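Only a portion of the chains appears, each positioned as in the full assembly.
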Amino acid sequence: MEHLNPGGLGLSPSSTGVGQEIYSLSERLFPICRSITGDGVRRTLDILSEQVDLERHEVPTGTQVFDWTVPQEWNIRSASITGPDGQTVVDFADSNLHVVNYSMPFKGTLPLDELRRHIHTLPEQPGLIPYRTSYYAPTWGFCVAHDRVAKMPEGLYRVEIDAELKDGCLTYGEYLHRGQTEREFLLSAHICHPSLANDNCSGLALLATLARSLKARKTRYSYRFLFAPGTIGALAWLSRNEDRTYLIDHGLVLSCLGDAGSPAYKRSRRGDAFIDRAMAHVLGGEAGAKLMDFSPYGYDERQYCSPGFNLPVGMFQRSVHGTFPEYHTSADNLDFIRPEHLEDSFRILTEVIDIVEEDWTPLNLFPKGEPQLGKRGLYAALGGQKSSGATSMSLLWVLNLADGQHSLLAMAERSGLPFWELAAAAKLLLDHGLLAAAL
Amino acid sequence: MEHLNPGGLGLSPSSTGVGQEIYSLSERLFPICRSITGDGVRRTLDILSEQVDLERHEVPTGTQVFDWTVPQEWNIRSASITGPDGQTVVDFADSNLHVVNYSMPFKGTLPLDELRRHIHTLPEQPGLIPYRTSYYAPTWGFCVAHDRVAKMPEGLYRVEIDAELKDGCLTYGEYLHRGQTEREFLLSAHICHPSLANDNCSGLALLATLARSLKARKTRYSYRFLFAPGTIGALAWLSRNEDRTYLIDHGLVLSCLGDAGSPAYKRSRRGDAFIDRAMAHVLGGEAGAKLMDFSPYGYDERQYCSPGFNLPVGMFQRSVHGTFPEYHTSADNLDFIRPEHLEDSFRILTEVIDIVEEDWTPLNLFPKGEPQLGKRGLYAALGGQKSSGATSMSLLWVLNLADGQHSLLAMAERSGLPFWELAAAAKLLLDHGLLAAAL
């Protein structure tokens, strides 16, 4: 789709180089060992706060959030497996994926057979370290490349996981860009994954960059950026903001935004929310884009779209989580994401925001027959098609559908024309006194 | 579709060998010369009564049923055509199809030319005897293989049809399996065809066997099994039960259930009745299955779906009547139906009954966010997937759609998962206090 969004909207034109910025930010987030609680989340929020002034929330261990309880805080200093020959076989310092996330502390010496019961591998991807968690069942474990484990000789292994589980807090950050109204657009990314670049350093970095770029812009909607641990973090936020979720008119969960896959959108549970239609319109112009119906598996749209909330929140990603071979392995590293893909995701997101911001419902003030465009120079103005982006067809469609029942997005859906061509036409017609805004 | 119906429901697991039982019953029904009235129907009901205790109804000749009048009772003892050489050319004793069903009695000697006007053949299937009736226009006639007639020499033929038409009764049988409620599932098969194995010895035998198998089962719905002559029999039943048809929530007309064709379902006139959706769900998993919209031609769904009743009654068959070459000919014999096809039809029917019985509308008692399945052992319980048939996805779908607006069948339609997987998940969630039944 040719993008005719007039420059005045501010986001898209400034996006040159933004892909590199998001990539650099992802690079800084990548090494940190995050979990659903602990200092990794806090260090991540520190870095994101350089972009926008994040409000940080600490929810104490034991706090009830709906059916769940905030767990203890987990922090880890080091972990390793030392072989019979005294050599270090596996070291947390090499990759924080090596330790099962939220693993209990452990120190001991075990024969290989017994140790193996605590080691996770990927036999079909023998060179990669898997990513495993054990948040709600106390255990300890390691994740190791299958090839490496195969080479471990029989004998006694010394194991040490210098981790700590104790009462503390669950941490999340949020930033509210205040618009002209209290109606909200919620943008949410999970902050609980350790060194996985696409899932979700990409989403965190992109969201913080978007928040920063939005600061200079006057918007109709208020934009809430939420950086929270998966599931328990989203639930904690919902629990604390239950009485104001009615303000959320649009929402997106963001993850996996930097890989080479085509953009993909999973609809909200409602299926026909404005965000669903706007994303479908934008992705309709993107080669290979995927539109999927809601299903209750994925990221935090599971919580936002639970039946007690049923919020208009969809999910935007590139390669669909769980379907690409790098997913939840050490191959989801900084080589897997690219500045150009991050930039493309950023652009799509700003186009959707622009539609949310700029959609309105025109009312034709000359509804009986067509008004005479020629005497107003509107055919001439269109001849060159230089600045406005409007075409004769877009003018005619807007006039014809401006019965107070069609917003610009609805006009785009019915006419098959790009939103921005219709928006430009509506602006031109408004300026010439042919339209008013419907109430 | 993999069938995950837990054993407790009783029907499917006991179906081993049921195909042979239905076939054997069909064999016994096959030789009888049935018509819309007469002793053939009574003898058929005698045999079916060995399965379940049928209530028999006798509706006197002359009784007005809506726009129709119950005709005289027809019985036939013998019929034959004897050639110029004294040899018997056609004998009712060889096949009851040889006489036009409901034929007037006749005795006389005719030249071949005149006789031919009373003989029906199938020139394009010259070896087969056609099936013809003349219920409401008084005439006499024979049905003979075209090849046989071609070999008949000129000369005088002696014809005798020792039949009787006199005031008597129209007979039908019904059996009511009482469930916990008075709401009914109507299962109806026509009993008026003579020696046609698929159409409808198969339907009669299958229905009686199903009725018997249902006796041991406690059901929510009451199941009414109706064995009635086509059209006039269904109308007689409707006429006598007009004030209670409102109790019918689901219904199926059954015929042609033993041939090798794929299962086929014709929707009720409503098109979106529960039975239409349940049959679509079950047949969705059957290779080659056909779903057809209602049309006012076929069997007694024509009467049940007439505009004054418009009952939720569809039609289940295998090869679609009127489209297979054996239809209404002597080739629709006991070789044309097979135990395995009868068993398959029986299985499909029990699956649909199971859905009707087991569908319910869950209400999520923890609708805000997902409840924590792990602490209830529901992830573990699912790991093995041994007994419950539930999967993680089915648990998540049930929880997500349990807003009181989706029954299990609606969940199956939306999720694309099998009904029984969702039913098992809902049972598990109910047992763990996560669901209640919506009112």
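Per-chain residue numbering starts at 1, and chain names A and B are given in the order in which the chains are listed.
Note that a contact is a pair of C-beta atoms (placed from the backbone, for glycine too) under 8 Å apart; a residue touches a chain by one contact, two chains touch by 3 or more.
This is a predicted model, so every value here is computed, not measured.
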With 2 of the identical chains shown in place, the whole complex in this structure file contains a total number of copies equal to 3
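Keep this in mind: only the chains that are shown with their structure count from here on.
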What is the distance in Å between the mean C-alpha positions of chain A and chain B?
54
Chain B to chain A touching residues, read off their complex
364, 366-372, 374-375, 392-393, 396-397, 399-403, 415
Taking the touch rule as given, give the residues of chain A at its contact with chain B in the complex, in rising order.
65-68, 136-137, 231, 234-235, 238-239, 242, 269, 295-297, 302-303, 305-310
